[in-house]
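Of the protein chains in this complex, one is absent; all others appear in place.
And then chain A:
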């Protein structure tokens, strides 16, 4: 961005103060306010999903019944999955950070379709309300995958949950279309594709998956709801249907959905790594193109969820090989992030602590993923806690680490206040340790043969289940800690200033919080992102932060 843009004095109020009253929020078309609305909604969903998780872990504290019946337990793990995936992990990072920062990084006034953007929030809200209504009515007990024939014959309230997820899918598609068009048509002067921040590249790749894959999910959820309601024989073999067809259609979306969750996480990590290593990204183009590579190859791998379902051995072999390719693109990113850290002037702050957690969970979870993509191994691990631990490591651990890294990194920009760095580091350590304590025992349990989704288990699995529940408690405590100090910072935190981290990201060239109109004059981009000085041997690793933009 043109350095002269840094010294611009903003005559417009920031987006939080621009308009007052509830109505101004409910009908806003400001991408930043919509990002904040997503923050409130998805964080609430995360709290609800976390509550279900804690209830599951408490139930598994003893081998027999502990606090709930078997039927309630089935509903708990179903609702935990549905809420966490459809209401938190898929929409969280694109909805919050994508909405807030994509236009700022592109030098745009807003997204391409602001009204459509607001519609996406309300679609999310309507879908979430339908799903929560279904939960209050008794909830589903099918697992979040809705496998037939159980999902088409169960007497629990599966239809509202299906319809809720179906409506939320439209929110996801609308957001994806908006981001794709914004990236293509609203880049500021001089912002060529090879100058775009890596955050934008990853969000763009995510949007492609959202637009291409989500309609398939919507279709299959609707078909399950129709079969459940009217008894058509689409998936139920007793009525002439094919249950494996459901799994094909479901995973055609739901495996790329893993990358809908992880690619935005990678987007955040690319920004935070550069900011706290104070270095340009090593291999910028490789990282950017690998996002597209993951988005592309992610569509070729869905059959590895069907290895033991009755899918043909021939197809399983093909999917097993294709699944390995995702590891190549992911490895490119990991090598480039670590190469960026090499000889960087690392500042160990809370966002950076979460980057470390992310790298560990991604590599550990990714390597177990490569093992699970091997058919002969997967046959033994299928539907055991090993799989549960694997996807929690890579999908949940990765996404949550990046979510927390992003929220800590951009909190000063979004709200203009700093949080307590000491408490933030304590919380980061608690969460990372708690996450490991929760899921490493589950790897061991799965390897010993404990199946997932079981209400009771043999006594030999007891100690590891106790360890997992203790870890989950620590994890929950860590999240509460984050919530408390971030909320306190809104009132008591010190004023952050435009760029407290000295970051070179384009979005930091605005005041904190940003102006309602983003930029008084369109910024001109004269260089690539993360423009940290290239340092020779012995040079001081501290580029001068840009001058602070301020409100008048």
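Everything that follows uses one rule, which is that a residue touches a chain if its C-beta (ideal position, glycine included) is under 8 Å from a C-beta of that chain, and two chains touch if they have at least 3 such contacts; residues count from 1.
FYI, contacts and distances are computed from a predicted model.
Participant: Hey, which one's the missing chain according to UniProt: "Paraquat-inducible protein A", "F420-dependent methylene-tetrahydromethanopterin reductase", "ABC transporter permease" or "Caa(3)-type oxidase, subunit IV"?
Facilitator: "Caa(3)-type oxidase, subunit IV"
Participant: Of A:189, A:231, A:422 or A:458, which one is in contact with the hidden chain?
Facilitator: The single option touching the absent chain is A:189.
Participant: Taking the entire complex into account, which one of A:17, A:315 or A:421 touches the absent chain?
Facilitator: Counting the whole complex, the residue in contact with the absent chain is A:315.
Participant: With respect to the chain omitted from the figure, which of A:51, A:119 or A:212 is a touching residue?
Facilitator: A:212
Participant: Among A:47, A:125, A:244 or A:483, exactly one should touch the missing chain; which is it?
Facilitator: Hidden-chain contact among the options goes to A:244.
Participant: If the missing chain were put back, which residues of chain A would it touch?
Facilitator: Residues 184-189, 191-192, 212, 216, 237, 240-242, 244-245, 248-249, 252, 299-300, 303, 306, 310-315, 318-319 of chain A touch the chain that is not shown.
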